[in-house]
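Here is chain A:
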Amino acid sequence: MSWELVFFAVFSAAMLLCGLGVVAFENPVHSAVALVGSFINVAALFVMLGAEFLGVLQIIVYTGAVLVLVLFTIMLIDPTKLPEFYVGAPLQRFASVVVGAILLAEIGVAIITRTALEQIGPHTEAMVQQMGGNVQAIGQVMLSEYALAFEIASLVLTVGVVGAVVIGLPNRMVEPNTVTMSLGHTRGSSDMLAAGPKFESPMNIPAERYTAPVGERTVVMTKDPDAYTHPGETSK
Partner candidate 1 sequence: MDSFPILSILTYVPVLGAIAILLMARGESKLPKQIALAASLLSFVLSLIVLFRFKRDDTFQFTEHHVWLKDLGVSYFMGVDGISLLLVVLTTLITVIAIVWSWDTVKKREREYYVAMLLLETGMLGVFLSLDLFIFYIFWEVMLIPMALLIGIWGSQNRVYAAIKFFLYTLAGSLLMLVGIIAMYQAYYNQTGVRTLNILELQQGAALGAYSQNLQFWVFGAFFIAFAIKVPLFPFHTWLPDAHVESPTAGSVILAAIMLKMGGYGLLRFNLPLFPDGSASWAPIVIILSIIGIIYGALVALVQPDMKKLIAYSSVSHMGFVTLGIFVGNLQGLEGSMMVMLAHGFNTGALFMLIGVVYERGHTRLIDAFGGLASTMGKWAAFWLVFTFASIGLPGFSGFIGEFLVALGTYHYKPFAAFMTFTVVILSAWYMLYLTQRVVWGRAWGQAPDPADNDLLPEEKLELAALGSDHGHGHDDHGHTAHPAVSGGDHDHHAEDDGDGYPTHPGQINSSKWPDMTMKEMICIVPLAVLSLAVGVYPKPLFAIMEPALKAVLEGATRVIGS
Partner candidate 2 sequence: MDLTTNHFLFVSAALFVIGMMGVLTRRNILIIFMCVEMMVAAVGITLVAFSHETATINGQVFFLFALAVAAAESAVGLAIVVALSRQGRAPDVEEMQTLKN
């Protein structure tokens, strides 16, 4: 029973437990913390596999940045709106458990029957040490062979930023809880079936009859396709 195996068992057990915690905890903050625990153990496994750079990266990028972002969002959202611990319809939960189990079995089978490739690549431990460690090796390969992928990854990040700004930033201080249901677009709704009432496009549904599908928000109907709700303006 080599020490390596013991460490491996501890770390993976911790990781899986924290993973289950993420899924199981009711309060999103608790699950966020559980996720942090899980990522720390993942980093540990990376280190065991000789990928120290990735381990560090994992902690910094995920635990540091992404999780903090998630916590900020949780803080932003009005607590009353957070859905309580609800895990979908019972059928849904049971089905997903079954699917998960089968998938695990299949992956297990794949793992067992796969034939490992004996062909040794260039980056053996010795070679890596000789190159000056894992970070140097990654750097060398990444910036030479995968230079184009590196650049494009940067573009993805840029797009991520642009997108976040476009969607996240509020245009102007529009009063909360109002949404524009523009006539330009009629939403797909099930009551359009032959059985349901003959389909009327939202334009001529009288406002009071229009049951807003969403909570208690006030829905302002605008006739003009390109009008959107200015503060204090009533629909024409």
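Selection rule, in plain terms: all candidates are chains of the complex that A comes from, given by their letters.
What we mean here is this: a residue touches a chain if its C-beta (ideal position, glycine included) is under 8 Å from a C-beta of that chain, and two chains touch if they have at least 3 such contacts; residues count from 1.
Predicted, not measured: the structure shown is a model, and the values here were computed from it.
The candidate list 1 or 2 contains one chain touching chain A in this complex, and it is 2. Contact residues of chain A toward candidate 2 in the complex are 2, 4-5, 8, 12, 15-16, 19-20, 22-23, 28, 31-32, 35, 38-39, 42, 45-46, 49-51, 53-54, 57-58, 61-62, 65-67, 69-70, 73-74, 76-78, 81-83, 86-88, 92-93, 95-97, 99-101, 103-104, 107-108, 111-112, 116-117, 119-124, 127-128, 134, 137-138, 141-142, 145-146, 149-150, 153-154, 156-157, 159-161, 163-168, 170, 174, 176-179, 187-190, 213-215, 217.
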